[in-house]
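== subunit A ==
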Amino acid sequence: MREMIRLLVVIAVFSAVSGGLLAVVQKGTKDRIEYQQLKFVKGPTIHHILEGSSNDPLVDRFKLPDGKEERNFFVGVFDGKADVVAFEVFGKGFGGDIGVMVAVNVENDEIVGIGVTTHSETPGVGSRAKTDPSLSEQFKGLPIKEPFKVKADGGQIDAISGATVTSRGVCGAVVGSGEIYMRLKKDIIEKLKAFKA
Partner candidate 1 sequence: MAKTVVQEFTKGLWAEIPPFRIVLGLCPTLAVTKSVENGIGMGIALTFVLVCSNVVISLLRNIIPKQVRIACFIVVIATFVTVVELVMQAYTYPLFLKLGIFIPLIVVNCILLGRAEAFAAKNGVISSFADGLGIGIGFTLSLTALSIIREVLGSGTFYNIPVFGPSFKPFSFMIQAPGAFVCLGLMLCVMNMLGKK
Partner candidate 2 sequence: MIKRPFFSLGKPKLKYPVDDTQEQDVIRVIPLPDRVTFFLEDPYERNEGFLIKPGDKIKTGQKLKLTEDDKDYVISSVTGTIADISQYRGYLGKTYAAISIDTGDEEQWDDKFKEGCQKPTLENSLEFLGCLPGDTGFIPILDTHPPLNTIIINGLDKDILVSTNQLIVQTETDSLKTGIEYLREITGAGEIMIAVSPELASQAGEIDVDVKVIEPSYPNTLPEIIMKSILGKTPPADETWEQIGVGLINAEAVVAISNAFTKGQIPVSKLLTVINKDNTTVHVRARVGTHVKEILAALDIETYHGDQLVLGGPMTGHALYSEDLPILADTDAIMVHDKDNVVLPSDCHCINCGECVRACPARIPVNMLIRVLENDLYEEAAKEYDLLSCIECGLCSYVCPARIPIFHYIMLGKYELARIETVEESNA
């Protein structure tokens, strides 16, 4: 029995030391990992919708609490003014959640651009929401408060042919983004001030 305890203690010590070591490494790499994840998963979409910005939106980012969640906002600086923020929202698609990145100009509440980040739609059909710009282009310049709908539902957006559900999901996500935006607008403007300088 004593032997057993000794062995267990050895293993426990090993595990503890290893856990501690890993905690240190984890702490040291945490921010960098987050940045990397953002860069490679959301990066391409963000760069695409914030094309022409003079800063790196991945570096210029801030977090805001929204209810229980925390949201990442990416700042786009245009003509020396930091007045565009991009953030991710989710809509219900055919095969699961569709991630949509929406960029909004805080000056006039207009959509600067949207882009699909992640999805699990049918390849070749729903997946065109990400690759085919025809859907996301339609949102450009529209006021964010509008209740976007696909034409089949009596709205103004042309759905991607054969992928109505996906298109509907994207619309829903953008509508959701409007709600979030309105809710947090004050804080966003507050935060943006930090980047103005």
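To be clear about the criterion, a contact is a pair of C-beta atoms (placed from the backbone, for glycine too) under 8 Å apart; a residue touches a chain by one contact, two chains touch by 3 or more; residues count from 1.
How were these candidates chosen? In short, all candidates are chains of the complex that A comes from, given by their letters.
As the structure is a computational prediction, the values presented were derived from the model and not from experiment.
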Among 1 or 2, touch partner of subunit A in the complex: 1
Contacting residues of subunit A [partner candidate 1, same complex]: 3, 6-7, 10-11, 14-15, 18, 21-22, 25-26, 29, 32-33, 36-37, 39-40
